[in-house]
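Note that this complex is displayed minus one protein chain, with the remaining chains in position.
Our next item is chain A:
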Amino acid sequence: MEVGVVDEPDREALTQAWKSWMEEYIKVSGKVPPGNESGNVTWTRPQPKKKPDLRLTPGRHVQLTVPLEELVDKLVKENKVVAFIKGSRSAPLCGFSQKVIGILEKEGVDYESVNVLDEDYNYGLRETLKQYSNWPTFPQIFLNGELVGGCDILTSMFEKGEVAGLFKN
């Protein structure tokens, strides 16, 4: 560990000292000194673990015995709130899906999420869902087995303060 003394330690002088020390170290060793790189998560508050996304099938290698549409129907009827999104709930891949997750999380709704872009476990889901819901886009939010709508509709409900009352028990 390096220890250095800085006379008249104001912010600028300290920053300069740190910079020159870093440059020296990099020159000598070719690397950034440990602990000085960004992206260190040791001291960040860990995100509460999110529920895993639901998968419709065990994988593409397994032959389905019932049509995918039936599996969708079963899923939305057995779970009170289901959000079909692009990406996972911990890493949504589209702005609309992200917004929907944000609203559901903010209101503390207990919901299931399904990643429609998952080609391994949800292969063919996008096309099947578009037919099933008669709705051409994602995300799609289902409540008690019925389509509530997409991002616009959920946002409008959220702004009117209707989400908690409708989606929570």
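Simple rule for what comes next: contacts are C-beta pairs under 8 Å (C-beta built on N, C-alpha and C of every residue); 3 or more make two chains touch, one makes a residue touch a chain; residues count from 1.
Keep this in mind: contacts and distances are computed from a predicted model.
Visitor: Tell me the UniProt name of the left-out chain, picking from "Coatomer subunit zeta", "CIB1 protein", "Translation initiation factor eIF2B subunit epsilon" or "BolA protein".
Guide: The missing chain's protein name, per its UniProt entry, is "BolA protein".
Visitor: I'm checking contacts with the chain that's been left out. Which of A:56, A:81, A:125 or A:148 qualifies?
Guide: Only one of A:56, A:81, A:125 or A:148 touches the chain omitted from view, namely A:148.
Visitor: Identify the residues of chain A touching the omitted chain, counting contacts across the whole complex.
Guide: 86-87, 93-96, 117, 134-137, 147-153, 156
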